[in-house]
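Of the protein chains in this complex, all but one are displayed in their positions.
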Amino acid sequence: MRLSTLVVITSACALALSGCGSKGSAQSAAGSDTLTLGAAVSLTGQLAREGALTKEGYELCQTKVNAAGGVPVGDKKLKLAIQYQDDTSKPDTAAQLVEQFNDKGVKLILSSYGSANSEAQAAVIERNGQVMADSAGADNKIFEKGYRRTFAVLSPATEYLASIVKSIAELAQPKPRTIAFVSADDGFSKTATEGGIAEATKQGFTVLPAQYVPNGTSDVSSALTKLKGQHPDVIVGSVHLVEGIAIMKQAHELGVTPSGGFGESVAPPTPDFVKTLGGQAENVLGSSQWTETVKGKDKYFGTAQQYSDDIQAKYGHRTDYHNAEATAACLALVLAAEKAGSTDPNKVRDALAGLDTDSFFGRIKFDPSGKNVYKPMSVIQIQDGKAVTVWPTEAAEAKFVWPGAKQ
Amino acid sequence: MTAFVQATLYGLLQGGLLALVAVGFSMVWGVMNVINVAQGAFVVLGAYIAFALNSTLGLDPLLGMFVAAAVLFLFGYAVQRGLINLVINAPIYLTLLLTFGLDLMLVQGMNIAFTADFRSIPTSWAGKSLALGDIRIPLGRLIAFGVAVAVTLLLVAMVTRTRTGLSIMATGMDRGAARLMGIRARHVYALTFGLAAALAGLAGAMVGTVGTFNPAAAAGYTLLSFVIAVLGGLGNMYGALVGGLVIGLVEAWAGQYLPGTWVNAFAFLVLILVLLFRPSGLVGRPFYASRVEV
Partner (left out) sequence: MGTSSADVSTPARVATTTARPRAEARWRRPLPWAAGALVVLACLGLQTQLYTGQERTVTTIFMFVALAQAWNIIGGFTGYASFGQVVFFGLGGYTTAVVMYHWQWNFWLALVVSGLLAAAFGALIGLPLLRLKGHYFAIATLGVAEGMREVVTNLPDLTGGGAGISIPTVGPGAPTAYLGNDGFYILFLLLAALAVLSAGLVSRSKFGLALRAINQDEAAAGSMGINTTLAKVAAFTLSGFLVGLVGASYAFQQVTIFPERLFDVDITVLMVVMVVIGGSGTVLGPLLGAVALQYLSEYLRQHYTNLHTFILGAIIIVAVILLPQGVVNYAREAARTRDFSLLRNVRRYRL
């Protein structure tokens, strides 16, 4: 024990001595000719796929803004620089990284992916006086806590299924009578389900009791078997990609064929959905935060179609709405800095709160709680292996195909 | 009634697939007292190999799975011979740590090499179902079940009738005595691990055909293997099959008669109860819990 004791005493003295000096000043964010944003994204872990798409969105924003000469703040043009860190898909790490950005003087933050991470980050943002543009945390709960420094560019969770229900109510001939919801049990999915059930009841549909499945499961067979006996006209899934694909595959295996087909919240617009399901994905409805047919343009990215071409050119894959919402969050911060004429977080915060602008993403404006309730969600449908917008009708690029009409 | 029969059938088929995932893990643990935390990573790696063969060469996964098995056999042999053999005499959690480090490297390596996109191996036959009245039997899962049963039977035949198999079992029972009888323990251990990895690769190809996978799915398969191996019991090659079928059935029935989200809790409850009343598992040999290695 003598050796160990010696080691301990020496290191203790070293630690104690380090406490005697004074703390150096916190580093200030880069030079005064750059606008530095901090982004903790999920590069590894469960959310790695969506995190990678989010990072692509942020990167494209940086490229295009700098290609246009930078952000005009006051009388200078600042170069946009985004610093990345990996939060390993864990909310507490995401929050910790926001603190570390704060230490380095980076006060303007772009959110991580998902409601859990964004919620954790929002709490820290509020305490530190930073400002965050939320690109992917849609759960309404985040905005019911009285936070004033987090602004979400995407439509809130309740809209995901409500928009699908609205599209069915508006465009399906003949109208179906019963709707069944299958929901994962995480916060975001449950909020979306609540929104969907509320809208369905409002529209006059009979809503069967919702079936809940464990989050992230690839086996939804028990929920489907239970629903098979109840013969719903439409099955709507409030789930993520894994469960979404499982619903389609297992429904096919078990012979669950509702006359009105299926709708799902997050999965159908993603390329993986069609790739893995092939023909089984046909006519599935999905809700998307953004599609290429959205109306609106801005000075950095042009129209939605132009944005889509840029992503295709830079990354070689079809644009996912996760790319678009990330770029939109970055755009919001850039425009707010320009509007405020400064990079001071309080001025940027006020500028964000008062922002009302058109963009490739649609309208970006925030209600007092920080949600973007001014941008509608789009409903897409898989037709011939492609996701095409079918609702709202002003932005539709194809006619809504109702499987129930073939009866 | 049809719902019950459907659930039972589906649960059995699912159980067969789960058994295939766990059989290698159970064998390695039973014979060598090594807990392979990287089992899930091996399964996903096998799925990626079969996927790559399918997308570049158009090879059907039923053939691709043999290639995946072969590749993983070589990999597993090398890992055991080069790494795990170095700590095999240490307390059990050291091999666990080693495989944990290996798991981190494999999962992250796959993340970088293949990205985190979800994949599935498309086939013309996996989505079809046979219909018995109102009951559906998915073809893909039926074939996976068949593969699982065939593999188990072959494994049992191998360890009871071939010299290699017998040497594996002998080394598992008493390494010191086996070495005294002239069995080269290092080689046998490596062979066992390689075989287990090959089986994981096989399972991966089947999993990729029937469902979807990405690197993050590895952890789930490892946990599953743990539960099934213990439930079935060690030291018996039928253990994984029994454990898998029980878990499949339990989850299917729980899903039917309880709210859907209670399924996993129920499965763990069953595991704990079995452990309390029959600690060596349903068909396991009690001897394996108290081996002393020389």
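For clarity, chains are labelled A and B in written order, and residue numbers in each chain start from 1.
Here is the rule we use: a residue touches a chain if its C-beta (ideal position, glycine included) is under 8 Å from a C-beta of that chain, and two chains touch if they have at least 3 such contacts.
Treat the numbers as computed from the prediction; the structure is a model and nothing was measured.
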Kindly state which of the options B:Tyr10, B:Phe118 or B:Tyr189 is in contact with the chain not pictured.
B:Tyr189
Touching the absent chain in the whole complex: find that residue among A:Lys64, A:Lys190 or A:Arg349.
A:Lys190
Out of B:Leu57, B:Leu74 or B:Ile112, only one touches the absent chain, namely B:Ile112
Could you pull out which residues of chain B are in touch with the chain that's been left out?
29, 33, 35, 83, 85-94, 96-98, 100-109, 112, 185-186, 189, 223, 226-227, 230, 259, 261-262, 264-265, 268-269, 271-272, 275-276, 279-280, 289-290, 292-294
Residues from chain A at the interface with the omitted partner, ascending
1-5, 8-9, 11-16, 18-21, 23, 26, 43-44, 84-86, 88, 90-92, 95-97, 99-104, 116, 119-120, 123, 127-128, 141, 145-146, 184-187, 190-191, 214-215
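Simple rule for what comes next: only the chains that are shown with their structure count from here on.
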Just curious, how far off is chain B from chain A if you go by their C-alpha centres, in Å?
36
Where on chain A does chain B make contact in their complex?
44-46, 48-49, 51-52, 185, 211-214, 216, 218-223, 225-226, 228-229, 241-242, 245-246, 249, 252-255, 272, 275-278, 280
Contacting residues of chain B [partner chain A, same complex]
2-3, 6-7, 10, 14, 108, 111, 115-120, 122, 127, 129, 131, 134, 136, 138, 140-141, 211-212, 214-217, 220, 251-252, 254-256, 259-261, 263-264
